[in-house]
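Only one protein chain is missing from this complex, and each of the others stays in its spot.
And now, chain A:
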Amino acid sequence: MSTIYIDNKQYNVKEGKNLLEACLGLGIDLPYFCWHPALGSVGACRQCAVKVFKDENDTRGRLVMSCMENIKDGLHLSVADKTAKAFRSQVIEWLMTNHPHDCPVCDEGGSCHLQDMTVMTGHDYRRFHYKKRTYTNQYLGPLIHHEMNRCIQCYRCVRYYHDYAGGKDLNVFSAHNHVYFGREKDGVLESPFSGNLVEVCPTGVFTDKTLREHYTRKWDLTTAPSVCNHCSVGCNTIAGERYGQLRCITNRFNSEVNGYFLCDRGRFGYEFVNSANRITQPIIRNRAVEAVDEVVVMDHLKQLMNNHTVIGIGSARASVESNAALMQLVGKENFYQGISDSLRFIQKRIVEVMQSGKVQPASLQDIQQADAILVLGEDIWNTAPVMALAVRQGVMKTAAHHVLENRELPGWHDAAVRELVQQEKGFLANCTIAASPLDELSSSTVHLAPDDLARLGFAIAGRLHTSVPVVQLDSNTQNQAAIIAAALQQAKRPVIISGAGCYNEALIRAAFDIAVALNTPEHEVRLAYVMPECNSMGLAMTQSAGFENAVLRTTREENITAIVLENDLYRNVPAHIADLFFNSVQHCIVFDSLNNATTQNADVLVPAATFAEGDGTLVNYEGRAQRFYQVYMPANKNIRESWKWLQKMEEIRTAQTAEQVYHPEDLLVMCERLMPQFAGIAGAVPHHDFRINGQALPRAPHRYSGRTAILANLAVSEPKPKQDNDSPFTFTMEGYSGMPPSPLIPFFWRPGWNSIQAVNKYQQEPGGALRNEQAGTLLFEYKRDGEAVYFKDIPEAFMVRKDKWLLFPQYHVFGSEELSAYSKGVGELSPEPYLAISSRDADQLGLVDGSLVTIKVFEQAYELPVATNMLIPNGVALMPAGLQGMPAMNWNAWVQVMSVKL
């Protein structure tokens, strides 16, 4: 702690920070542009000037940029000094000489850092009577809109996109007073993290193109804290609604999980909620009138449940509450996971390993702090993009840490640190089937078939601990194993990442063995397994049987009514198995939000709420249970959470009306009772009756407009505001206006801080954790002193077969995830189907890029263009996973590839 004096007032501040951070941390409003807590300082914008004095007797002082000045004990500075104030307001005035008269038509207006800072410095009248500089804009793809006139040359976009996220196609061009931020020529931004430019840019140069389609100002949005449901990372988001439509997703800071940034799938994949493909009405098929109301459907469901065996098929994208409600309704022994057995087996192993508590799960924060990272088998760039971004930070930070040793240079000094680091990188070993953008960061890159990757993993573990048997590898891989093992051995905070993506269970064991072997008092080792979907971990933790067992049962038993919960089975299991299932069950009740192949087969279809219209809890890859809140109540009363429908069915089945109304936390208590492995999940967040000073928390900011006119076209008398009985939130602007507890922050706003930069005010210190941060509940307990156990079953080496290829999924950020693919922009960016094989294999077959081949999967032939790749191992074929319209493949199985003779 150091003592500094700001305007003659004494403060105690943390050392190692700069003055700007110290001032902001103390709640002093000091304008800035180029500084960002995640990016550090470069002192480019000259906006954060303060006056520093030699000592307490110095009255003259000197102007310094507070973001470039270290904290020194006994430092005297002045923020309110007349010269400093005039300087700051002049800087804004200069910036504004070229800023266009655009605010009314600018999407940033109302959440604009430049607006906030202009008001903060007091500049309000233009004295410059000359012409404004203009630029031509670029097309940057379907997600980001470019309006270069608004630029204030703070360089944050390039520093984020290029330096932080590793993108190559956005840079700064030209010179002098007309530098240009954009691409070399028009085109889609390549990085899957480009959406963060919207939040990083302090003004409206980069704006959200999807929001533009239904533009709403920040002050008009009804928002609620949400959790992204497009991958297993569980990034915290804020979802905003207006006029009964979901309008946008913004980042919700959380130091443990996603920090400041989201991936584009999470940010722009929300539009499926507004899709025309939504199920809006309960439907009973094979009737004269199929669309029915609640009473009729409930009556019908009662008949289907009585005198039938009812089985439930759970879902990896439905909330824990919904899955638990289904389990409660059908009974534990009649509940099946709606995923293929092969995947269930792998996920079961992951849950087992995590529940053993031998190794601590790695949060994204841990990955960012890691000094050596091993990615074993999982293509995290595409299956968990934000984790890949965290891995990049881990690598860059380690390099920065190295150069800063024995140097008196603070870590926030971004440009200087980068200059010192040059090309140096921390240790990352990326061992995957095919090439990944992470390869360029890696010190070791290995591309092998999954079995060989697992063998490599066991070889690394064998070098770290003698309990793991020795694996025979070729000399090249043996060398890699030695390098990786040595690097991990030297590291203090190594992180091992693997996942279910390659459908290979040996990889899970190998990753675990490495982590256990490293888990000595000298190492703080962390382990992460990426899961396929947002609640895959929550579903896997139920430890129920897989879908194939359910099918087997339906073929053996008569009179079965199946309830399928928010799950397109045709995406999870091969079509012939799903067909068999639907043919053998007597009745099939399907709950879902969007029409798909499974809902086509339903006898009764019930509309389910999406994440925006309902409450629920998701368990992310590390076993972190996080709650998402209803953003708005849909006008259509038929759309409600699956768990509410299921609760109603339970009442009908038991023929008792429940004495109490069930709230999400009651379901979680029931879930804990049903499955002790979920212990602690009910205490994850404040309950529905949580109040501050007797007040609920408002979803809408106090400036929310149009209350008396929004529905006036229907009836001039305003209706009673909608009541939310499931959460501590109101749907209006009325309620507690102070700072809510961290899991209940519906929007970031503080007086004078309308932009997302208001996050500063919610943090303990700039860039640090939120005040009283509770980032969900971790369901896996780490047991410090357990005996190390190793898996010793090592798979056989991969052997290339003649005329056969082992088929694996190639994931894509855009297109591989089910729900986001319904969003227009994401759909536009998703790839066309292809089959990727190694260049050598292609040569042998006489194929070139684009030649058509036929592959046969389950007697079904697919004709696909070939994409050849040098880095894919021989004998392995890759196909894009989860594309819309493509059925589930038999991953990790041998397929025949035949050239199509034209």
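Simple rule for what comes next: contacts are C-beta pairs under 8 Å (C-beta built on N, C-alpha and C of every residue); 3 or more make two chains touch, one makes a residue touch a chain; residues count from 1.
By definition in this document, contacts and distances are computed from a predicted model.
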Worksheet item: Which of "Multifunctional fusion protein", "histidine kinase", "NADH-quinone oxidoreductase subunit I" or "Glutamyl-tRNA(Gln) amidotransferase subunit A" is the UniProt protein name of the chain not shown?
Response: "NADH-quinone oxidoreductase subunit I"
Item to complete: Pick out which of A:119, A:486, A:575 or A:710 touches the chain that's been left out of the picture.
Response: A:710
Response to the item:
Given A:66, A:149 or A:196, the correct residue touching the omitted chain is A:149
Worksheet item: Any idea which of A:85, A:162, A:214 or A:840 touches the chain not displayed?
Response: A:214
Worksheet entry | Full-complex contact with the absent chain, from A:72, A:132 or A:771 | A:132
Worksheet, complete the sentence: Residues on chain A facing the left-out chain by the touch rule are 100-105, 109-110, 131-137, 147, 149-150, 173-176, 178, 180, 182, 212, 214-217, 219-220, 243, 703-710, 712-713, 715-717
